[in-house]
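Note that one protein chain of the assembly has been removed; the remaining protein chains are unaltered in position.
Per-chain residue numbering starts at 1, and chain names A and B are given in the order in which the chains are listed.
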Amino acid sequence: MATITAEPTGVAVVEEEHPLPFIRKYIFSTDHKTIAIQFLFTCLFFLLVGGLLAVMLRYQLGYPGKPMPGGDLLPETMAPGGIILPEFYISLVTMHGTFMVFFAIMPLLVGVYANYLIPLQIGTHDMAFPRLNMWSYWLFFVSGLVMLSSFAVEGGASVAGWTQYAPLSAMPEASGVYAGQQLWMISIAIFGFSSLLGSINYVTTVINLRAPGMTWFRLPLATWSLFITAILGLLAIPVLTAAVIMLLFDQTIGTTFFLPETGGQPLLWQHLFWFFGHPEVYILILPAMGFVSDIIANGSRKPIFGYHSMVFALISIAFLGFIVWGHHMFQSGMNPALAMSFMISTLVIAVPSAIKVFNWMGTMWRGSIQFTPHMLFAVGFVMLFAIGGLSGIFMASTPVDIYIHDTYFIVAHLHYVLFGGSLFAIFAAIYYWFPKMFGRMINDTMGRIHFALTFIFFNLVFFPMHGLGMGGMMRRIYDPSQYEHLAGMQDTNTLVSLSAFALYASGLLFFVMFFWSLFRGKKAPVNPWNATTLEWQVPSPPLHGNWTEIPVVYHGPYEYSHPDMDKDWLSQNERPDVVSPARH
Amino acid sequence: MDWSFPINASTQGIVIDNLFWIIFWMTAVAFVIVEGGVIWFMWRYRSREGHKATYTHGNTTAEIIWTAIPALAMIFLGIYSGAAWADIRGLDSFPDDALTISVVAKQFEWNITYPGADLVLGNGDDFTIRNRFEFPMGEPVIVRLESEDVIHSFFIPELRVKQDAVPGMTIPIWFEATQAGEFQIACAELCGLGHYRMRARVVVHDRASFDSWYRDRSGAVQTAAN
Partner (left out) sequence: MTSHAATMERGRSPERGLGVPTNKLGMWIFLTSEVMFFTGIIGSYIILRFGASDSWAAPGEVLNVTVTAVNTFILICSSVTMVKAFAAIENGDEKMLRIWLLATAIIGASFVGIQLFEYSELIHHGFLPSSGLYGSTFYSMTGFHGFHVTVGVLCILWVTLKAFRGGYTQENHQGVEVIGLYWHFVDLVWIILFTIVYLI
């Protein structure tokens, strides 16, 4: 079989070659598609882990002090007699956030889809640096193992929240956790390198390896969003890496960056962490927005409403995302005048997000909408992300934040954007690109059932949390009954917990369906969704090297339903014999 | 289901709740437009036999309108919130001559130090009570917040007061209660194992009751010193 190797200059050459041995083809592969699928399976596993951690902490909140079913499988240090201990509870909270942010959502968006889509959508054979790409996956794998291992060490896993505020995170005598805290830092440092190698690849590839005719403003929004996300990662993650290493030093070799007794500043940790942390949340949403744009245009059979506006909104959000970090620190003791400046930039960043929501609506307007699972999840994204964005406005206002900071109102907000937003978009992306990745179809009916269950239970879990926050329920507390003002909330908490169990069960249903479809799904055609972008012009799944001939691009990415054509879609590389639509 | 705010017992609480509801109504309008619009479009533009989608690459006027309106809304909120913030936390907003009490957070309790008979912190006549914060309503009170170990957060829900206590820093805040009553301090920043039970009793007195309580306490300290 012919294979393609990429020369350093980026021009590919076809060679006849012996087939690769199994280990080079599937384990230590440099093919971007294989690497993407490796990320996919690993991340789906971590999604299950993160969800299970949430189920356990919700059990404690729903049925405080009661033995959890299956809890007797856990060691005495975590849940004696099946009853979750306070120390285990806070490690559940910490690790749920950690696994979901770093090991599930971020790599599902970037590790999977940046790797899978970019070379295909821009029309090239592979990434600019395929071997670095392979390292990116394996470093990620190792960092995940290190993080998992922290549950098994003495003292258990980290208990300082996914935000790891110092000095709690730096002082074992205050947190009660020793190796678990250090392993968290080490894992995230390794993760940072993995992410860096990925970003270098994505940025270089998009700049230098686009096919002839694939100008910047003909790129699909999925690629645009992944490109901008990669730049965000490049600039934000090194700061986190520096911070976790400094914290690790404070924990181990006696430095005092964040320890006030010896001159250090706890707030310095917060500034470093959130300088990373805010761009991080845009890393977690921009690719989702990109996928949703591709999918809604396809599912509405219409061009995206304002393509240039959408690109400029992506760029504005990315840029502004670097100057809002202080809104996580309004009540931290920072200078109130500084807080004011962060409030202003935070209110400003609401505007490009609003622009995007209206553009998605404009895309659906006068479309011809098909209710495939991916379209349902994409539209679900728009609805739920809108709620998340609107709830964000409350906390952007510094006076209101005085009350709602560190309450369940924040928990509601972050889950609407990260689950209702990012994870819904991930589900949409999985359904949409599954046929291309695996050459099989997922059953439409099952997908719609998955959507309905997820949408309903998601809202039952997280919408009431706005109310819990308004009532003053604080975050990360093991037992709300300790406080008088929370006395009436147990019923709500129990309902939320029951819905959470049902939500997890819906997720399990998805897993079963996913794996069933891998082996038993109907064979997929080349272009099951009649889509315009380049990945739909190659076989399902594509060959190693993607293209025997690099395509030439003639059109923009969303030429659907042109009035002069019978066919309601035009591939980007279709020769313009019949008609050359509009501006692109 | 207990979803609503606890009672509002402070002057800044009125400002905060007001602002919350203003934002609520603004976002409610946006919510109806967006969610209603999406659901309406899903039904109205569902794919049907013989119906083709309308080919369009966008509309500049629409872009301008839906950029300008959110921008104006945000400007309004910024100005309104900025003014409120200055009133609550601004350096100029601090009252002169208010009763000043020191609150020191530590794992997992609140140590409240009152300024003694001379009403000035320091000077040897201060007295400290563990987990009991008492002060009068109807006048501003200044709290100087500190921490002995890790970051905690001083949160009294009914007074709409929250401020992180950071080791190595002394952070002043002020507030004024509008009614007497008993409330609690709840720690609102993860501080370790006992974070979930780091609470203290808050007693807001009317003027006369506070005066007599304070006289007893500070008088007692002076007597001991003698």
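What we mean here is this: contacts are C-beta pairs under 8 Å (C-beta built on N, C-alpha and C of every residue); 3 or more make two chains touch, one makes a residue touch a chain.
It should be emphasised that the depicted structure is a prediction, and the values quoted were computed from it without experimental measurement.
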Touched by the hidden chain, restricted to displayed chains: A
Omitted-chain contact residue, chosen from A:P80, A:G213, A:P336 or A:P541: A:G213
Of A:L235, A:I344 or A:L509, which sits in contact with the chain we cannot see? A:L235
Residue, one of A:S149, A:T255, A:Q370 or A:N459, that touches the chain absent here: A:T255
Taking the full complex into account, find the residue in A:G264, A:G421 or A:P542 that is in contact with the omitted chain. A:G264
Across the whole complex, the chain not displayed is touched by chain A residues 8-14, 124-125, 128-129, 196, 199-201, 203-204, 206-216, 234-239, 241-243, 245-246, 249-250, 253-257, 262-265, 268, 271-272, 275, 547-550, 552
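In the analysis below, only the chains that are shown with their structure count from here on.
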At what distance in angstrom does the C-alpha mean of chain B lie from that of chain A? 31
Name, in rising order, each residue of chain A that touches chain B in their complex. 86-87, 90, 159-161, 165, 167-168, 171, 174-176, 260-261, 264-267, 300-303, 305-309, 331-333, 336, 339-340, 343-344, 347-348, 350-351, 354-355, 357-359, 361-362, 364-371, 379, 382-383, 386-387, 390-391, 393-394, 396-400, 402-403, 405-407, 464, 467-468, 470-472, 474-479, 482-485, 487-489, 491-492, 560-563, 568, 581-583
Residue ranges of chain B in contact with chain A within the complex: 1-6, 12, 15-16, 19-20, 23-24, 26-27, 30-31, 34-35, 37-38, 41-42, 45-48, 51-59, 62-63, 66-67, 70-71, 74-75, 77-78, 81-82, 84-86, 88-91, 107, 149-151, 153, 155, 157-158, 160-164, 166-169, 171, 183-184, 186-197, 199
